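Of the protein chains in this complex, one is absent; all others appear in place.
Chain IDs A and B follow the sequence of writing; residue 1 opens each chain.
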Amino acid sequence: MPAKKLSTTKWTLSPDRCFDVNPTQRKVARQIYGTVKDLPIVSPHGHVTPALLADPNARFGSPADLFIIPDHYVFRMLYSQGINLAELGVPTRDGPVEGADHRKIWQVFAENFYLFRGTPTGLWLADELTTVFGVDEKLNGRTAMAIYDHLESELAKPEFSPRALFKRFNIEVLCTTDAASDTLEGHKSLKAEGWTNIRPTFRPDAVINLEAENWDQNIQKLAEVSGYDIDTYATFSQALQERRAYFKMMGATSTDQAAITPFTERLSGDKAEKIFSRALRGKLHEDDAARFMAHMIIEMARMSVEDGLVMQLHAGSYRNHNARLFKVYGADKGADIPVTVEWTHNLYNLLNEFGNDPRLTLILFGLDESTYSRELAPLAGHYPSVLLGPPWWFHDSVNGMTRYLDQVMETAGLYNTAGFNDDTRAFVSIPARHDVWRRVTSNWLAGLVGKGLIDLDDALEMAQETSYRLAKKAYNLA
Amino acid sequence: MPAKKLSTTKWTLSPDRCFDVNPTQRKVARQIYGTVKDLPIVSPHGHVTPALLADPNARFGSPADLFIIPDHYVFRMLYSQGINLAELGVPTRDGPVEGADHRKIWQVFAENFYLFRGTPTGLWLADELTTVFGVDEKLNGRTAMAIYDHLESELAKPEFSPRALFKRFNIEVLCTTDAASDTLEGHKSLKAEGWTNIRPTFRPDAVINLEAENWDQNIQKLAEVSGYDIDTYATFSQALQERRAYFKMMGATSTDQAAITPFTERLSGDKAEKIFSRALRGKLHEDDAARFMAHMIIEMARMSVEDGLVMQLHAGSYRNHNARLFKVYGADKGADIPVTVEWTHNLYNLLNEFGNDPRLTLILFGLDESTYSRELAPLAGHYPSVLLGPPWWFHDSVNGMTRYLDQVMETAGLYNTAGFNDDTRAFVSIPARHDVWRRVTSNWLAGLVGKGLIDLDDALEMAQETSYRLAKKAYNLA
Partner (left out) sequence: MPAKKLSTTKWTLSPDRCFDVNPTQRKVARQIYGTVKDLPIVSPHGHVTPALLADPNARFGSPADLFIIPDHYVFRMLYSQGINLAELGVPTRDGPVEGADHRKIWQVFAENFYLFRGTPTGLWLADELTTVFGVDEKLNGRTAMAIYDHLESELAKPEFSPRALFKRFNIEVLCTTDAASDTLEGHKSLKAEGWTNIRPTFRPDAVINLEAENWDQNIQKLAEVSGYDIDTYATFSQALQERRAYFKMMGATSTDQAAITPFTERLSGDKAEKIFSRALRGKLHEDDAARFMAHMIIEMARMSVEDGLVMQLHAGSYRNHNARLFKVYGADKGADIPVTVEWTHNLYNLLNEFGNDPRLTLILFGLDESTYSRELAPLAGHYPSVLLGPPWWFHDSVNGMTRYLDQVMETAGLYNTAGFNDDTRAFVSIPARHDVWRRVTSNWLAGLVGKGLIDLDDALEMAQETSYRLAKKAYNLA
């Protein structure tokens, strides 16, 4: 930080943050947390680009490049208060903003940093700025430029390169998310260098969602990389399986899919061919895309049974709700809004085909918290194949985690959950996110001990599981 | 109170009520609350009749008139336990109960006051009786008559007139709710006397809901007051805009609407004309009313963009669920039951037309708490036009507020909410209701401080916002 202090109050985070105010519970929480806080980070699902680590010379850019411009968690809050995305340097579909003044962007962000009070993004940013970068004054309009200078100078140092931070963060394994047609160049370089702890994840959304933007180009690309001439459903299916095998060879242990609804339905081969053929001809009937998706979710389960890749399913986000913004700026601009999700009826067909199969691991993620206790926990608490993923997206927060633990654990039991994953594209936020999970779960376990529902031995073991082991086990990363 | 004490235990409310039991959190809650408890009351949405304040000689009537007969929060609980509305003096559609014995009504109420244990109504009543009226013995069958005597004698005093209490309550501004066809006589008198802090709110439900009781009479009335011959949709729309202008001139800063669902859909001018014409002829097709409402919600947003009135939307109450009761007693008899509400799909059309427009402020209220974290907070946390109203109706309670704060704030952020409004027709309950909000939010902030998630400086500022400033800003009452 700059030599001249702007304020006498240092910006520090409480070492007891996220713990209950009650001193008895807090003491036990501290004790439990002490046994997990330094465990290596297992990050089995997220959106960090492999290029960041594949290129030894990669750097994070300016403070605005690092913290604001690419992070829709950050700029959607500023946007909601009337600040234009242009003012924040957010690139449009036409490309990055030419000559954007990153200091000006940072100033706007700092002046509005109070908007993040009490939010998870605010908590992560505070942790990143103070713990990772040693900022010691609260970010606001007055301190903005001094902090910018400080960050800029730190980011220039080799110890703040992505690879240096990867090491400092003690990340044992990091899984990225990659399109089915991706050639995994970054992963190839990493492999060539001998890295084995950065792994791809197979994500076929762009080709199995027949209404995806540029679906035909995506299919074309898939055809090229797979070597299959994709002119039928059968060749499409073969191409997918070939790509899964390739991803697996490159280190992948899992796949991922997003769907607005987890509706599943098996189509006859003939029906699947007809729909796929209409898609190729650009002549989809009304519910073709929905039925094809429903079929492909089951197909992904079938392929998982065959090749052993763990299957992830994220359901319930209405993508790009703000059509005007989407037209100018494209996807992932903070305008994805959750909807209700129905799991019990919708997964029936998939689970009755593969739910009892010991070869399948299906990890479910949702944004409709009303399903935690009603549907998800009972499903995970019965089907051998089903695990529940951690609280997702908006619910990856102190209260979101607390609700999840409250509503899921009594019915599903801890051992039918998949530990934590950070699901982030903001690499520098990874330790902060895992730390919140470790704190909140330690505090939850301390509460169970305090209420006499488990003993401390149980709590200490459960903390190891939920901070570290369950994720490794669920994703076959052991 | 009567000279002769009926009991040795005084009825007092804890000065720390609503605060967490933990002494550390309680201490901070007390400190925060101390900075907001005496702030003026901003009441931007409610159902107090302006006549109560427009007439300097208005009085509250008997204790039964004040606390029981007009308050469906009170008599619905008694009704649920088998007490007839007739026994409580509740007027039927034919008018007030002739010769009702208000002492007898009070006796029944007092004997059953235990039913309100742990309910918000019980808490408000206790606060009103002790704080406003100085009752110092617990209300029950034994103390009923002595308390009745005391209240009767207090109510006769000039310092218990509505205007005197308005002053004593330190109400900075009070907004009423008024039908689109209302001539605002009360508001006219108040304005003539120089009052500027009692404002109307434009509520067009009775004319935009084509299935409203007496819709044709309502339209007739609207035609009369607006001077428009309403024989087409176009003239109907003009009449509405004229009335909005009149309300604005009379001090209104906002509108309000209720809908069972927030479904929005733009109709073509031709389609709107056809439906409106069928309504005038009493020949509605099956979904005419629903589609017209969907269209008019967007139209209200358009008019707000043009005239600057803040738009409120209350969704999800199934009105008059008890058809037999409705037939005899009419509306607002405690038989309105909430239903699920879907916001993400339903508001899509409105938000894509006006959601990014800086001229629109749309405040959303719902009774389906499962939408807090799933839909409402993400919408408010993205769209510049959307704010969330405070917990509504059944959820205007200690736990209801706590759930709201828990489920909304992390995603929406405090600054995308609209502070508090009491939404009451029970004028005397206004301070009690605001006090519960100030207590619960102070306690929530103290919890965030205690858990190390914000610092005390932040908490003190946030308390000012949520107790006072946000409501003024949201409703343009600054």
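Just so we're on the same page, a contact is a pair of C-beta atoms (placed from the backbone, for glycine too) under 8 Å apart; a residue touches a chain by one contact, two chains touch by 3 or more.
Quantities reported herein were computed from a predicted structural model and do not represent experimental measurements.
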Could you tell which one of B:D20, B:D256 or B:E410 touches the chain left off the display? B:D20
Footprint left on subunit A by the chain that the document does not show: 20, 22, 24-25, 342, 344-345, 348, 351-352, 355-356, 358, 370, 373-375, 377-384, 386, 406-407, 409-416, 447-448, 450-454, 458, 461-462
Go through subunit B and note every residue touching the omitted chain. 13-14, 16-23, 76-77, 79-82, 114-120, 123, 318, 321-325, 334-340, 367-370, 394-395, 397-400, 403
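The criterion applied here is as follows: only the chains that are shown with their structure count from here on.
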If you average the CA atoms of subunit A and of subunit B, how many Å lie between those two points? 40
